[in-house]
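Only one protein chain is missing; all other protein chains are in place.
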Amino acid sequence: MSLRTLQQLADQFALEIDGDPDYEIGSLSTLASAGPGALSFLANPHYLDHLNSTQAGAVLLSANHADRFSGNKLISPDPYLSWAKIANDLHPVIQAAPGIHPTASVAANCKIHPTASIAAQVSIGADCTIGERVSIGPGCVLEHGVTLADDARLVARVFIGHGCNIDKRVLIHPGVVIGADGFGLAFEHDHWIKVPQIGRVVIGPDCEIGANTTIDRGAIDDTVLEQDVRLDNQVQIAHNVHIGAHTAIAGCCGVAGSTRIGRYCMIAGASGIGGHLEITDKVVITAMSTVLESIHEPGHYGSGIPARPQRQWQRLLVRLGQLEQWSARLRKVEKKPS
Amino acid sequence: MSLRTLQQLADQFALEIDGDPDYEIGSLSTLASAGPGALSFLANPHYLDHLNSTQAGAVLLSANHADRFSGNKLISPDPYLSWAKIANDLHPVIQAAPGIHPTASVAANCKIHPTASIAAQVSIGADCTIGERVSIGPGCVLEHGVTLADDARLVARVFIGHGCNIDKRVLIHPGVVIGADGFGLAFEHDHWIKVPQIGRVVIGPDCEIGANTTIDRGAIDDTVLEQDVRLDNQVQIAHNVHIGAHTAIAGCCGVAGSTRIGRYCMIAGASGIGGHLEITDKVVITAMSTVLESIHEPGHYGSGIPARPQRQWQRLLVRLGQLEQWSARLRKVEKKPS
Partner (left out) sequence: MSLRTLQQLADQFALEIDGDPDYEIGSLSTLASAGPGALSFLANPHYLDHLNSTQAGAVLLSANHADRFSGNKLISPDPYLSWAKIANDLHPVIQAAPGIHPTASVAANCKIHPTASIAAQVSIGADCTIGERVSIGPGCVLEHGVTLADDARLVARVFIGHGCNIDKRVLIHPGVVIGADGFGLAFEHDHWIKVPQIGRVVIGPDCEIGANTTIDRGAIDDTVLEQDVRLDNQVQIAHNVHIGAHTAIAGCCGVAGSTRIGRYCMIAGASGIGGHLEITDKVVITAMSTVLESIHEPGHYGSGIPARPQRQWQRLLVRLGQLEQWSARLRKVEKKPS
């Protein structure tokens, strides 16, 4: 990381300075672990107390927290956003060296841009198209007919099934499986018959897909992620799901088949969304919730139950089991003459 | 896809025609996206309205929906099953070319049938037996002593641990891990000691295993899937689980150690099943349920709570916390003299 003065950062990212404009930043750090020369930030008020003890050389924070810190400050209306921009600038993505590693296996008829990078142990099937500056990390597997648009990045050990289409600047983390068969089964008398999954997966520009996430190919039509969809790790997207632009889904969520999720939704961790539903735009699902009906109004929804001490929880489960009987008892006391 | 007339499909799959028997089908499509020349189908009444607007050249549906569509029809007592058969016929699995890719690493003493296909970047340990027409896709790893019976297919990046046994026509999707160690720990004073996992995984014929699913090897005896078990993506099967024939488990479910699940069970997405339980045949578990006791009667079981608007849900959580107190209050009003 090259050194920057607070003045340079303030100019580049439209921040206000409170302190020494010539102070030089040599690293980025948290409030808790920062030392001199480090820039830190405060976005989550949960960590407000850390301002008292931090050794940070400068802190990026909002105007309403500025009086809580006496050292050098960069003031932003949205410190987390400003932090993201500074960190991207100081820690840019390092472009992989162009070319095809000698251990990679690439089908002869693929169209691979000379600026693309194909790492060791990669396997690419026939008829693939690889755009400019695409990076395919070690151990990735592309079946035939895959398209990766410019600046797509597959970190390592990613699988992309035949015919799938990955748009520009999509970032895919290790262990992701895109375009495996959806779970389609028909029952005949006494056994299952597999239903061929003949759709594709189509992923829009600027999406990010977390480690070991799975996105199944469509049964007939495609499974679709619009632009700027952000999936965390171990998310499961079933066949023919359609996710609107700018929606973010946290770790361990599952979305069942043919459900449409709107734009700008946020789905917290480990939630499950049933099949064949419509979730409108700007819906927020809280953690570990179960969505079994369509949601037509923006807003927050949930069904996660916070853990309690186990004895308390066991008693509560007993009470739940008594509710049916309570209903009758309540009716009975209501009928008593007063 | 080769063209077929409605007459040919009707003859081959025992369907009734209502419309032009010489109409030629050139593709398969959903009602929503079909154009002329496409065959579509209606199985889920959820999509009944699509019959009004579809451009499909022909629709496969049941007799009781036939009057809802005026175009060419194929009529079946089970449209989804008929669809599965037609789709399998028109989109057959393409057999991989026999032989061992030059980048694959295969131990010298393996028995590999000449019709088997071993793709790029594969690693196969000693003493493996690979049957007729087996397909091992790119990046798969087999430890020593693995058996893959005829027509087994490992799509890509599948791991099979030492000594595991995969029967005929088993289909395994990318990222699957079969035969990793089960989670066996013994506690000594102040630290854990690993319990060696010396059993295997044995998978019966016609099973299908979804992407990134994990099936642990047995602690002592084997972990077993009987024939025609169907697991979706990101399912976790712990050591010594035994799953009966024809049981289907949807995405993100987990089954804890030593539990026996019967035949013809269906377990919906993201459900968890505790350890050391017995689940009898023909049990249906609904989505996001927690099974903590054995189930001895066939039927439907569940504990998933549908999400509500968050404010409503928060109030409900408050009420849950009051149930203990309500119990006393209810007793008190019951005792009041009338």
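As written, the chain order gives the labels A and B, with residue 1 at the start of each chain.
Convention: contacts are C-beta pairs under 8 Å (C-beta built on N, C-alpha and C of every residue); 3 or more make two chains touch, one makes a residue touch a chain.
Please read these numbers as outputs of a predicted model, since none were measured by experiment.
> Of the residues A:4, A:168, A:200 or A:246, I need the one that contacts the missing chain.
A:246
> Looking at the full complex, which residue from B:46, B:91, B:111 or B:300 touches the chain that isn't shown here?
B:300
> Using the definition of touch stated at the top, determine which of A:135, A:165, A:197 or A:212 touches the missing chain.
Hidden-chain contact among the options goes to A:212.
> Considering the whole complex, not just the chains shown, which residues of chain A touch the missing one?
Touch set of chain A with respect to the missing chain: 28-30, 32-33, 44, 46, 78, 80-81, 83-85, 87-88, 91, 101, 103, 119-121, 137-139, 155-157, 171, 173-175, 206, 208, 210-212, 228, 230, 232-234, 246, 248, 250-252, 269-270, 287-288, 304-311, 313, 317, 320-321, 323-324, 326-327, 330, 333-334, 336, 338.
> Pick out the residues on chain B that sit against the missing chain.
So the residues of chain B touching the unseen chain are 103, 105, 121-123, 139, 141, 143, 157, 159, 161, 175, 177, 180-181, 183-188, 190-196, 198, 212, 214, 216, 220-221, 234, 236, 238, 252, 254, 256, 272, 274, 276, 284-286, 289-293, 299-303, 305-306, 315-316, 319-320, 322, 326, 329-330, 332-333, 336-338.
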